[in-house]
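Below is one structure, written out as structure tokens, with a few remarks after it.
== subunit A ==
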Amino acid sequence: MARMKFYCDAERCIECNACVTACKNEHEIPWGVNRRRVVTIKDGEAGERSLSVACMHCSDAPCATVCPVDCFYTTGDGIVLHDKDICIGCGYCFYACPFGAPQFPEEAAFASRGKMDKCTFCAGGPEEDHSSDETRKYGRNRLSEGKLPLCAEMCSTKALLSGDADVISDIYRKRVINRGASAFNWGVSFDNAKIKG
Partner candidate 1 sequence: MIENLIDGPLWYLSLAVFSLGVLWQLAAILFASRKPDLSVARGSAGSSAIKTVFSRFLPHREMRARIGIQYIAGYLFHLGLFALLFFAAPHVLFLEENLLGFGWTPMPHWAFIVSAQAAFLGLIILWLRRLMNPATRLISTRDDHIAALLTFVVMLTGCLALLEEFTALRLLHRFTVELWLIYFPFSTLMHAFTFVPSRAFTGAWFGRRGVDA
Partner candidate 2 sequence: MSEKLEKGLEVLRSEVDGKVKSFFSSCVNCGICAESCLFYTETLDPRYTPIYKTEPLRKLWRNEYSLWGKFTSAIGFAKPMTEADLSDWEELVYDGCSMCGRCSMVCPVGVDIAGMIFKVKHALSKAGISPEGLVDATQRAVDIGSPMGITLKTVQAMIKHVEADTGLKIPVDVEGADYLALLSSNEIALYPEYLESLAKIFDHAGVSWTLSSEAFEATNSGLQIGNKTIAGQLVERVVAGAEKLKVKTVISPECGHAYTALRWEGPNFIGKAFSFKVVHILELLDELQAAGRIKTSGKEAERLTFHDPCSIVRRGGIDAQPRNLLQPIAEDFVEMADHGNMNWCGGGGGVSTNERAEQLKLTAFNRKKSQIEETGAAAVVTACSNCRMVMEEGVETNEMDIELLGLTEMIAAHLEDRPAGQ
């Protein structure tokens, strides 16, 4: 069985935010909720890097550990999903998640947040595949149609990869080899490595 993973190649991401836009559009996500975001570190300084981040579908997900109503479950593909019918919008998963993946439609006084929403790896929710309930609550279910998450599919530099962890690892491994593994040119640009892929 596959273990679904995202991987974002910091050497390739150009902070175009296309993945964010694609996700919002595909799942018709309401205002204020961002299942995916691009974070730029050292913006404008030497060593600037961007990374696209969403739910990383952890093997031992802290959100699932801390959830007081136990609404998370991991699918056979290793995707961490949650049941919005169970979720009470307490926000604990947001505090526990290292990546800030859980999102809430509101952020108002007296902790009225609404139910949590997060990246589903384009795999919907516990409802019947492609049912209107599923689409309304979790967005499109691409995985059941044999498609990978749209964010990665759209990525113009192929920085964001999604799919079976083995496959992604292979791709990434090749890229690393192509870039060269020396400590002196790791992280240096493709050209400087003097290796053509």
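One rule holds in what follows: a contact is a pair of C-beta atoms (placed from the backbone, for glycine too) under 8 Å apart; a residue touches a chain by one contact, two chains touch by 3 or more; residues count from 1.
Quick note on selection: all candidates are chains of the complex that A comes from, given by their letters.
The model shown is predicted, which means the values in this text are computed figures rather than measured ones.
For subunit A, the touching candidate in this complex, among 1 or 2, is 1. Per the touch definition, subunit A reaches candidate 1 in the complex via residues 88-89, 106, 108-110, 112, 114-115.
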